[in-house]
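Note that one protein chain of the assembly has been removed; the remaining protein chains are unaltered in position.
Chain lettering (A and B) follows the sequence in which the chains are written, and residue indices restart at 1 in each chain.
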Amino acid sequence: MTLLAQIPPLQIPDIAWSAISPELVLFGVGILALLLDTAGPQRLQASFLVFGFAAAGAGYIALSTEQSVLPGLVGLAALGQFALTAIWRDRPRLLSALLAALGFAGAIGVTTWQWGAYSGRLVGADAATFVGTDSLLGGMVAVDGVALFTRVTVCLAGLVTVPLSFAYAEERRIHRGEYYPLLLFAATGMTLLASSADFIMVFIAIEVLSLSLYILAGFAKRDLNSQEAALKYFLLGAFSSALLLYGIALVYGVTGSTNIAEAGRAFSSLDAPQGMAVAAMALLIVGFGFKTAIVPFHMWTPDVYQGAPTPITGFMAAATKAAAFAAFLRVFVGAFAPLQWSWTPVLWVLAALTMLAGAILAVVQNDVKRMLGYSAVAHAGYVLIGFVAVNRAGVSGVLVYLLIYTFMSLGSFGVLALLERRNHKAMAIDDLRGLGRRDPVPAGMLALFLLSLAGIPGTAGFVAKFAVFRAGIEAGHAALVVIAVVSSVIAAFFYIRVIVAMFMEDVPEGVAAEAPLAPSTGMSAGIAFSAAVMVAFGTVLPFLLVDLADQAATFVS
Amino acid sequence: MVALATAVGAVLAQTPVADPAGAAASTGAAEFWVFWILAPLSLAAAVSMVVLRNPVHAALMLVVNFFTIAMFYAVLEAQFLAAVQIIVYAGAIMVLFLFVLMLLGVDRELPTRVAQIRGQQPAALLLGALLFAALAVGVAGPFLGADSACNAPPDAVAAAGADAQPCVGLAAANEEGNVRGVARLLFTDYVWPFEVTSVLLVIAAIGAMVLGRRTERPEDLVDGRGVRKEPLRARAARPTGSTALDREAAE
Partner (left out) sequence: MDWLDVLIIVAVAVGAFALWLVGTALLIWGERRVVAKMQSRVGPNRLGPAGLMQTLADGAKLFFKEDIAPANADRWVYLAAPMVSAVVALVTFAVIPYGGTFTIGDRQISLQVWDPDVGLLWVLAMGSIGVYGIVLAGWSSGSKYPLLGGVRSSAQMISYELAMGLAVAAVFIYTGSLRASDIVANQAGTLFGPIPAWHVIPMAPAFVLFFISAVAETQRPPFDLPEAEGELVGGFNTEYSGAKFAMIFLAEFMNVITMSAVLVTMFLGGPNGPLFGPDIVRAVLPTIYFVVKVGIFLFVFIWLRATLPRLRYDRLMDLGWKVMLPFALLWVMATGFSVVLRETTERATVIRAAAIGAAVAAVLFFLAPLFSRRASEPGGGGGDGGARPLDDPRPGGEALPERAGDRPSTDRPTEEVGV
C-alpha cells in the first residue's frame, strides 16, 4: 500500500468512443448473439440481464453527462434485443441472424452519422464533435473518407450475406450458433483494418478478420473441400501475415514509428537507409497482395473460394478486398508516398499480371464457383489500376469499384447458393444448361450479375470500370488501361459462356427433372436487393455514388 | 541446457538494475559479448529446428531458440519481455506442441517427401537465397560501419568518434522500471490495439471450439422450429470432384 501510493497515477487516455463506434456495435452484437445462443433455455433471462446492465449503464451516462441521444439509443437497442429474444427465443438461429442483420444495419447507421459529422468538419464548422479527420486514440484509428466509405461497404456486404446464409446453412446442416457471430467478428476486423492508422492496428485487424474467415471457410466440417479451403487459407495466410509483420518491423526500424502518417513524414526526410525502406515496402506488398488476391499471391484464391460455404465466399471476395485495399491505400499513399518512384512500377506490373492471369485462368474453369474465384482475381487487378494512378480520382475509383463489386460478387454467389441448395452439389457450367427455360428469374438475375461483372455498359460494373479506367488514363497509364480492356474482353467470354449455357442450350439428356427452385425469403431478399442496387447504380444513380466516393477519397495526414 | 542456464544467470547478473546511471557503460560490453555468444547459438538452433527430422527434437531446438531470444531481450533491458517470452512461448506454447506430438505419437522420424513439382526444390532454394541476399543488403547495409557503434564495446565507440551514435532513450523508457514502462504504454497509447487483441483471442477460442468439436448434436446445427433434424454422420473420406456439397443432405 505504501508502494502503491508512490506510483505516479496513469494518465488515463481520452478514448474517442465515437471514432470506434462501428466496431463496438459490430463486436457487441456479435458477443450478444453468441451469448444468447449459448444461453440455451435461459435465453430470456440472459437477454434480460443484458438489458438490465445496458439500461443501468445508459442511465448512468445520461445522469452523469446530461446527454440524452446516446443513452437513449443504447437503451432502445437493449430493449430491442430483449423484445426479439422474447419473440424468437425458441429459434436461436433466426434470432442470431436477425441480431446480425440489425448489427450490420446499426453499424451502417453509426457510420452514416460519422459521415455527417465528418463532412461538417470538412466545411470547418463543427469542431465540438470529436469525429475528425485526425487519427484518434493515440494515432491508432483514422477517421477519414476512405475509412468511412469502406466501413459502409463492409457492413453492406454483411447485411446481404446474412439473409443469403440462413436457408443455405440450414440446408447444408452447418447452421451452428457461431456462424453469425463469426461473420460479425470478421466484419469487425474489416472495419478495423479499413480505419487503422497505425501499422500495429493494421496487423491486428488483419489477424482478426483472417482468423474469423479461416473458421468460416472451414465451417462445413464434413466437406473435404471446405476443410481443404480452411487449411490452405490458414497456412498461406499465416505465412503472408509473417511477411507483413516483417515489413512492419522494418518500417519501424527505419522510421522509429509504427504510425502510418509519422512513418510517411520520416520517410520523406530520410537520407540514408533507402534499401531498408524498399525492402519493407516489398514485404508489405506481398502481405497486402495476399489479402487482396493479387497475382502472384493469388494461389489460395480458387481453392478457398470453391471450398468455403458459398455465401461466405461472396462475403470474403467482396468485403475482405474492400478492407484490405483501404489499408493498402492508406499505407502506400500515407507512408510510402516519398518512395512512390519504387512502388508504382511494381504495382503496375502486378496489376497487368493480375488482370491477364485472372481472366485467362478463369476461361479454362468448369466449376462456376471456381470460375468466379478467378474472376475475383481479375477484378483485384482492375482495382489496382485506380491504385496505381495515385490521385484523388484513382482513390475514388477504387472505392466505387469495391462497393459495386461487393454487390456483383454477393449477388452472383447468392444465386449459386440458391442453385446449390436445390441440387445439393456444386455447380458446373454444364449443370446450368437450360436453366433459363425452367427458372427464368434466378437465371435472369445471374445473367444480370455476370453482365455487370463483365462491365457491359448500362450495368453498375461499367460504372465501376469506367471510374478506375478514367483515373488510370488521367494518371498517364494508358497502356495499363489497354491491358485492362483486353482482359475485360477475355473475361466477357466466360461470363457470356455461362449466359449462353443458361438461355440457349437445352437441358442435357438423361438428367432427371429437377425439383422446382424454392428460394427462401432471405435468399430472395438478398439477391433482389443486390440486383436492385446493381440496376440503380448502373442506370439511374451512378453520379450520386461517384460524387460520394470523390468526397470520401481523402486520407488522414 | 546447463550451459544455457548458467549463461542466463551470468547475463542477468550483469544487468545492473539498481543503477540506471552506470548502466550504459557496462551493458554495452556485456551486450556485445552476449550477442556474439548467443547469436550463433540462436541461428544454429533455428537451422536445426528446420533440418532435424524428429519432430520432438525440432520442437526442442525451437525452445532453445526462444530461450536465446529471451536472453537478447534481457540484454536489451527489456526484462518483462524476456520473462513473458519464456512463460508464453517456451512454457506454454511449446509444451502444448510437445504434448500433442507425444499424444499423437508422431514422434517418429518422418520420411522425406519427394517434391511433387519437378525442379521445385532447387528453384525454392535459389529464390530463397535471392530473397535472403536482397533483404540482407537492404536491412544490414545501413548498419555496417561507424553507424553501428551504438552499444559496441567502449573502445569501438571511442574509435568511431564523432560518428558514434550513443544509445538514447533507454534510460528514459525504463525510468520507473521496465514492467511499469510497458504497462504505461499498454494502457495509454496502445490501449485500443491491446483491447482489440482480446477480440482476437475470443475469436481464436470460438474457432477452436467450432473446428475441434468432434460430435455434433442436432440442436447445434439447425434452427429447430420444433422439428429436430438428425445430424449428418461424418462419412469416411471420399474422393472429391466438383461435388462440393454433401449429397447426403438430399437423403
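Things worth noting here:
One rule holds in what follows: contacts are C-beta pairs under 8 Å (C-beta built on N, C-alpha and C of every residue); 3 or more make two chains touch, one makes a residue touch a chain.
All values reported here derive from a predicted model rather than from experimental measurement.
Touch with the chain omitted from the figure is made, among B:Leu38, B:Ala82, B:Leu135 or B:Ile206, by B:Ala82.
One of B:Val50, B:Leu103, B:Ile117 or B:Ala172 touches the chain omitted from the figure, and that residue is B:Leu103.
Although one chain is not displayed, its contacts with chain A can still be listed: residues 1-7, 39-43, 45, 89-92. Chain B residues in contact with the hidden partner, per the touch definition given at the top, are 1-2, 5, 8-9, 12-13, 15, 17, 54, 56-57, 60, 63, 79-80, 82-84, 86-87, 90-92, 95-96, 98-99, 102-103, 107, 177-179, 214, 217-219, 222-226, 228.
Assume only the chains that are shown with their structure count from here on.
Across the complex, chain A is touched by residues 134-135, 137-139, 141-142, 176, 180, 184, 187-193, 196-197, 199-200, 202-204, 206-207, 209-211, 216, 220-226, 229, 231-232, 234-235, 237-238, 240, 242-247, 249-250 of chain B. Those residues of chain A whose C-beta lies close enough to touch chain B in the complex are 7-8, 10-13, 15, 20, 27, 31, 34, 90-94, 137-141, 170-178, 181-182, 185, 188-189, 192, 198, 200-201, 204-205, 207-208, 211-212, 214-215, 218-226, 230, 250, 253, 272-273, 275-276, 278-279, 306-307, 366-367, 369, 420, 423-426, 428.
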